[in-house]
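Left out: one protein chain. Kept in place: all the others.
Entry: subunit A
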Amino acid sequence: MKQFDYVRPATVAEAIAAAAQPGATYLAAGTNLLDLMKGNISRPDRLVDVTHLDGLDGIETLADGSVRIGALVSNADLAHDAGFAKAYPAVAEALLSGASAQLRNAATVGGNLLQRTRCAYFYDTASRCNKREAGSGCDARDGENRTHAVLGWSENCIATNPSDFCVPLVALDAIVEIEGRNGRREITLDELHRLPGNTPERESALEPGDLIVAVRLPPAARGFAAHARYLKVRERTSYAFAIVSAAAALRIENGKVAEARLALGGVAAKPWRARAAEDVLRGVAPTAGVFQEAAWRALTDAKPSGDNAYKIELARRIVVRALILAAAGTPARIAALPASPFASTSGAIHA
């Protein structure tokens, strides 16, 4: 593979300075980046290894009731943190439905937010890809694209964001804490990922050197703990990306939905917050009929980008099911097959 410099900074400030150089990129667990480098898709000149930085691996509850997750917390440690999983069950369920146990043990929170698309044309360097090489064209557009985007895509890019974790996070208004050359700033997770438009190569709001140091869930996110689920339809039971997924969270008071949160995964270049559907649900009794209406609203703007019209109908059905599951109440324990339609199947062993 291409030779590169390896830098292990001692402080966040050193990291930012090292990573701000052209051709530099951060390395955390590398569960995505190292594959991209071996496949010649990413060819960084310099890796800035942040895994030894202090203070980025804690899960802390702040005075205002929010929770702050360090960027280096592993997916597995977060999902298995009892307090976290109880307060944010859909997030834990999403984490446990992703990748494999081995990958979850290694992969970090910050890295998960920045994982790249799984579009096959992005990974295949013999194909054209505007995301990999700006302006080269998109071979996915008329290619094998049954799993590609149905929302927010452009003629330049129909790739999807593959993260499970980000779906409930965006539903819960997660905030991303960023350290950069000009100090610390915060953006919502919804603002982190960009839709492709004419610049699919620009995937996030991050600037050179920017380092995600933490993800914060605001105090209100706890209010959904009793009615929060993540549901993921995929082509095998484990170690597969979502065809479509959904996170649904309800705050139910006196038999009515006081507040609803809904987001979809696998449908767009970013985790897709469905605010219009949330509006449909506010203040009404949680019934199948209103869930159907919410599902239609969530997919109002959807259109196929290829052989994937079925994903729109599938997404509607997943929204309905996720809302039904959320309304039924968060189970006391996460199922052996997290987020799976087969979570209830007896005899299942943990995926």
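We take it that a contact is a pair of C-beta atoms (placed from the backbone, for glycine too) under 8 Å apart; a residue touches a chain by one contact, two chains touch by 3 or more; residues count from 1.
Here, contacts and distances are computed from a predicted model.
Enquirer: Between "Carbohydrate ABC transporter membrane protein 1, CUT1 family", "4-vinyl reductase 4VR domain-containing protein", "Xanthine dehydrogenase family protein molybdopterin-binding subunit" or "Acyl carrier protein", which matches the UniProt record of the unshown chain?
Expert: So, among "Carbohydrate ABC transporter membrane protein 1, CUT1 family", "4-vinyl reductase 4VR domain-containing protein", "Xanthine dehydrogenase family protein molybdopterin-binding subunit" or "Acyl carrier protein", the name matching the hidden chain's UniProt entry is "Xanthine dehydrogenase family protein molybdopterin-binding subunit".
Enquirer: Of the listed residues A:Glu14, A:Asp49 or A:Asp124, which contacts the missing chain in the full complex?
Expert: Of the candidates A:Glu14, A:Asp49 or A:Asp124, A:Asp124 is in touch with the missing chain.
Enquirer: Would you mind spotting which of A:Leu206, A:Ile243 or A:Ala327 touches the chain that isn't drawn?
Expert: A:Ile243
Enquirer: Pick from A:Ala15, A:Ala94, A:Leu192 or A:Val233: which residue touches the chain that isn't shown?
Expert: Of the listed residues, the one touching the omitted chain is A:Val233.
Enquirer: Given the full complex, what residues of subunit A touch the hidden partner chain?
Expert: On the side of subunit A, residues 1-3, 39-40, 100, 118, 120-121, 124-127, 139, 142-144, 146, 233-240, 243, 310, 313-314, 317-318, 320-321, 337, 340-342, 344-345, 347-351 touch the unshown chain.
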